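A single protein chain has been omitted from the complex, and every remaining protein chain is retained in its original position.
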Amino acid sequence: MYKIDINSDLGESFGAYSIGGDREVIKYVTSANIACGFHAGDPVVMQNTVLAAKTAGAAIGAHPGYPDIMGFGRRNMSVSSEEAKAYVKYQIGALLAFTQSAGLKMQHVKTHGALYNMAAVDQSLARAIAEAVAEVDGNLILLGLSGSKMLEEGRACGLRVASEVFADRAYMEDGTLVPRSQTGSMIHDSELAISRVVGMVKNGKVESITGKEIAIQADSICVHGDNAEALEFVQGIREELIKNGVEIVNLGSIV
Amino acid sequence: MYKIDINSDLGESFGAYSIGGDREVIKYVTSANIACGFHAGDPVVMQNTVLAAKTAGAAIGAHPGYPDIMGFGRRNMSVSSEEAKAYVKYQIGALLAFTQSAGLKMQHVKTHGALYNMAAVDQSLARAIAEAVAEVDGNLILLGLSGSKMLEEGRACGLRVASEVFADRAYMEDGTLVPRSQTGSMIHDSELAISRVVGMVKNGKVESITGKEIAIQADSICVHGDNAEALEFVQGIREELIKNGVEIVNLGSIV
Amino acid sequence: MYKIDINSDLGESFGAYSIGGDREVIKYVTSANIACGFHAGDPVVMQNTVLAAKTAGAAIGAHPGYPDIMGFGRRNMSVSSEEAKAYVKYQIGALLAFTQSAGLKMQHVKTHGALYNMAAVDQSLARAIAEAVAEVDGNLILLGLSGSKMLEEGRACGLRVASEVFADRAYMEDGTLVPRSQTGSMIHDSELAISRVVGMVKNGKVESITGKEIAIQADSICVHGDNAEALEFVQGIREELIKNGVEIVNLGSIV
Partner (left out) sequence: MYKIDINSDLGESFGAYSIGGDREVIKYVTSANIACGFHAGDPVVMQNTVLAAKTAGAAIGAHPGYPDIMGFGRRNMSVSSEEAKAYVKYQIGALLAFTQSAGLKMQHVKTHGALYNMAAVDQSLARAIAEAVAEVDGNLILLGLSGSKMLEEGRACGLRVASEVFADRAYMEDGTLVPRSQTGSMIHDSELAISRVVGMVKNGKVESITGKEIAIQADSICVHGDNAEALEFVQGIREELIKNGVEIVNLGSIV
C-alpha cells in the first residue's frame, strides 16, 4: 500500500513572541519537527510543543538550525564542519531532554532553513550533520530534501533516511527545487499541488518545470499552518491522499 | 573507609574566548561539571570537554546556569519555576548528546553560579531544578550545597543527592556559607583549608565562623584550576586526603 | 492650559517575530518609546520604527531594557550599577544612530519592564540610569513612574523629568501601583479609567485603592495598541481628554 508522512515545522515561538499555527496544524501531521533554540524555540516552548505532539499523536523530530534567532536561521553562515556537527548534536540533545521527560522516543532529525538548504548541496556540511545524528543515536531517521547530498551522507553514515517533497514548489530536471527567485517556482493552484503529491507518492514521478517527467522519492510532505488558507490546504491534501488510497503514517512506518 | 569526590567547573570557554585551566585541573578531579551553553560553554567546547573528561577518567555532570553569557551566570534572574525547570532540562539534554556520542553515562547535575546560590535557599526554585533532573533521568545524582534546599528537594524527588563543601570558605552556624562580602568569609591559609576538609570528611564536622563546631556532610569538594596557585592547592588537598586515609572517588561510588 | 503626552512602547518586533500593533497606535501617540535590541527590537525594526514615528509626527525616545530577549526584559536581573549604566548608554546610543540618520533629535528615555519597575524603587539603580542618560545627552527627558526613585534621581542629575501615569491601574496610598497580583489592581471599566486620567491631569489627584484621594503628577499616559480593544481605548481617551480641554502634546512641550 502507498504510504506517506506529513511533517510540519513547529515550536518556533520564542519567549513573548508567538509564531505559527501550531495548535491547529499539529492535528493533521504525523511528524513534528520541533525547533531547538538556535534559530527559534526556547526551552519552555520546546517542553510545551513536545507535550502537544504527544497529545496529538505526532512523532517527534529535532529541527536544528544555525545559531541565529535574529535571522530565524534563514541566513547562510560559514560554520566549520566541526561547529556544524557540534551544533546539531547540541540541539538534538536539548530536545531529547524533553522527549525523555515525556516518556517518548525521538523519531527523526530535519535541519532548518539555511542549514537545510546548504546541507542539500554541500557534501561536507551534509556529512557533518549526518555524523552528528548517527553519533547521538543511530536509530534516528534523517529527513531531508529528496535527492539531496543530505540523504546521500545520511545513508553513508548508516542512518535510515526519508525523502521530503514539497507540494507547492516546482522542481528542476535534476530534482532540486526551482529557486524562489525564479518565475514559476511556486505552485499556487492547490488542486494541482495536491495532484502532484499524489503522483509523487503513487508513481514516484513529478513533472519538472521544463515539462519533463522526473523520478522523485516521496516519503514525507512538508506543510505549514500559519493561516486559514494553509490549514485548509493541509486538510485538502490529507483527504485527497486518503481518497487515492495513500495511507498517512509517520516516518518510522515508512523507512 | 572514608571517601570523597573532587569536582571542578569545566568547559567554560566560549568561541574565541578561553577561560579556566581545564587541561591541568581535569587530571586531579573525579567529577567534571561541564557548562552547557547558557552561562558559558558552546557546543564545540562541550564536545571537547566531554572527550577530555573521558580521557582523564573523570565522571561527567551537567553544569546548567541562567541564560546570561554576558554575566557568566552570576547574576540573579527572577525566572519562573516553569522556566527554570525547562532551562535545566534543556541544558542537561544538550550535554547528553555529547556523553551519548562518547559512549558515556552522565553521572550528575550541579547548577552554576546564581542558579546554584538561589536554589540553595529558594525552595520552589530548588523544586523546579530537582524535578527537571528527575524527569530527564532519575539515575542522575544531584550535587548541591551541603545542607541546602537544593538537596532537600532532590531527596523529595527521589534523587540520590551529594553534598558539596568548600575548602576555602567559612561557614555560618546554620551550615550556610559566610557571604563573600563579610570579613572572614574566605580561608586564605591553605594548610588550614585542607585540614578543615579532612575534618569534614572524617568527622562530619567543621568549625563555624563563630567558633562553634557544626555538623556538615561532605561528599564532594569543589576545586578550581585557574592559575598555578589553584592547581598547587588541588594537588595539596589530594595528597593530604590520601595521606589521611581518605579515598578519592567519583560521586557514583559515594552516594 | 492643561496638557498631557500620550506614549506607547513600540518597535518590539524581532527578526521574523512580529508583536504589537505599532502601525495603528503610532497615529495616536505623541511620544514613541522604541525598544533598543536588549529586551526586544532589532536594528532593522529600530530603523523602521524611527521612520514610522517621523511620518506620524511622534517624538522619539529610547526604551532600554535588561539584556534578556527570551524574557522580554520582564525578569528582574541583579546587574551592578556599572553594568546598568553602561547598558542604558549603549541602548540610547544605538537608537541615536537611527534618529541622527533620520535628521531627528531624540526626545526622551523610558526604561522597560523589569528595569522600569526596579528603578522605580531601587535608588542606586535609578541613579545609574539617570547618570547614563545625563552623560550621553543632558537634554534628554527622563520619563518614569510618577513619584518614583527614577524621577528623583533624574532630577538630582539635572535632567528634566516627566511623570508617567496609567489609566488602567489602581494606585496605593503612597502613589505606587497596586501589584498586578492583588485584587483590584486593574481598572477594567474604560469610562472610569478615562475619567481618572482626566482627573489626574486637571486636578493632580486620583483616588487610591483605599478610597483616599492622593496627589499625582501626570505628564504622560502610557497606552498600548495590541488589539482592537486597546486601540479603541486609545481613541476614547484622546477624545475625552480633548473634550475636557486637555491638549495632547509631546513631552518636550510639557516639562
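Each chain gets a letter, A, B and C, in the order it is written, and its residues are counted from 1.
Keep in mind that, in the parts below, a contact is a pair of C-beta atoms (placed from the backbone, for glycine too) under 8 Å apart; a residue touches a chain by one contact, two chains touch by 3 or more.
From a predicted model like this one, the values you see are computed outputs, not experimental measurements.
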Hidden partner chain, touching residue among C:M46, C:M70, C:L143 or C:I216: C:M46
Option touching the unshown chain, where A:R75, A:K105 or A:K212 are the choices: A:R75
Candidates C:G37, C:G113, C:G175 or C:G225 - the one touching the absent chain: C:G37
Residues from chain B at the interface with the omitted partner, ascending: 14-19, 40, 42, 69-72, 74
Chain C, residues in touch with the chain not shown (by the definition above): 37, 42-44, 46-47, 82-83, 85-87, 89-98, 100-101, 135-137
In chain A, positions touching the absent partner: 67-68, 70-71, 75-79, 83, 114
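Simple rule for what comes next: only the chains that are shown with their structure count from here on.
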Shared interface positions of chain B, touching two or more other chains: 83
